[in-house]
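Okay, so here's the structure we're looking at.
Missing here: one protein chain of the complex. Every other protein chain is in place.
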Amino acid sequence: MKAIVDLCVVPIGVGVSVSKYVAACQQVLEAAGLDFTLHAYGTNIEGDWDAVFAAVKKCHETVHELGAPRITTTLKVGTRTDRAQSMADKIKSVRHKLDS
Amino acid sequence: MKAIVDLCVVPIGVGVSVSKYVAACQQVLEAAGLDFTLHAYGTNIEGDWDAVFAAVKKCHETVHELGAPRITTTLKVGTRTDRAQSMADKIKSVRHKLDS
Amino acid sequence: MKAIVDLCVVPIGVGVSVSKYVAACQQVLEAAGLDFTLHAYGTNIEGDWDAVFAAVKKCHETVHELGAPRITTTLKVGTRTDRAQSMADKIKSVRHKLDS
Partner (left out) sequence: MKAIVDLCVVPIGVGVSVSKYVAACQQVLEAAGLDFTLHAYGTNIEGDWDAVFAAVKKCHETVHELGAPRITTTLKVGTRTDRAQSMADKIKSVRHKLDS
């Protein structure tokens, strides 16, 4: 089962700057070989369900190892069985509607 | 790693009534032996990370099998390494502040 | 327009314990005269769109005043035009499916 996920990991108890932890998660996703795109309030990820969620777990483990005692993460998870759809397809579909 | 999760599964393409699918997810969580509590906009779940996310995957599979061609799920995921905290502890902690 | 909302306010930069801030938000919702129910990962709120979102803004203002320099909030917002549905109705509908 393929999933498109939006991941936003928020470390708590490490002060106001969280970019170090977000950067560490980007490296986890890179190492996992997943397709992902950072945006201003999270990261879009595309891949096999198990691979994506193994990486999400690894993000939590990594952020804890970096010193965050508490993490709250928000995830959106999309799956569909009617047809294949990539992250790029989703954006293209909206843009197409705007252009027509 | 223990996690407290808030899960909201939304089937798309099956009309406006989604309670049948939410009920099926409750049964998945029950069968998984997880602690969970339904609220008006999702379900709180408490358990080992792997057990919780195996159940979340099973929810997607089950809702697709019931006929939903597309699903969008919102999850909040909390982990902490500083101390153990249950769902009941979280609520008690807020109520204690309100009573004091 | 009536809305059912799930609100989870997370103060950042104030350490690991956030219950004081969540309690302050409960008091904001109470003062606003809204129907709300605390759960382990947020608060369900029911009311007129403008009243609910005025309260959400007031929560951010209050949590900043209490000393949090940064806040990240997750909201789910449900509206429907086909029929009236309360928070209690949503839970009852799922429970009914489970009992049948």
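So that you can tell them apart, the chains are marked A, B and C in the order they are listed, and the count of residues begins at 1 in each.
Just so it is clear, a residue touches a chain if its C-beta (ideal position, glycine included) is under 8 Å from a C-beta of that chain, and two chains touch if they have at least 3 such contacts.
All values reported here derive from a predicted model rather than from experimental measurement.
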Within the entire complex, the undisplayed chain is in contact with A, B, C
Kindly note down the residues of chain C that lie in touch with the hidden chain. 1, 13, 49-50, 53, 56-57, 60-61, 64, 69-82
Hidden partner chain, residues of chain B it touches: 10, 12-13, 15-16, 18, 69-70, 72, 74
Could you please point out the chain A residues that touch the chain left off the display? 4-6, 8, 16-17, 19-20, 22-23, 26-27, 37-42, 44, 46, 74, 76, 78, 80, 82, 87-88, 90-91, 93-98
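Following the convention adopted for this analysis, only the chains that are shown with their structure count from here on.
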Highest C-beta pair count, chain pair: B-C
Angle of the rotation mapping chain A onto its copy chain C, from a C-alpha fit, rounded to a multiple of 5 degrees, please. 180
Per the centroid of Cα atoms for each chain, what is the distance between chain A and chain C, given in Å? 25
Where chain C touches two or more other chains simultaneously, the residues are 8, 16, 74
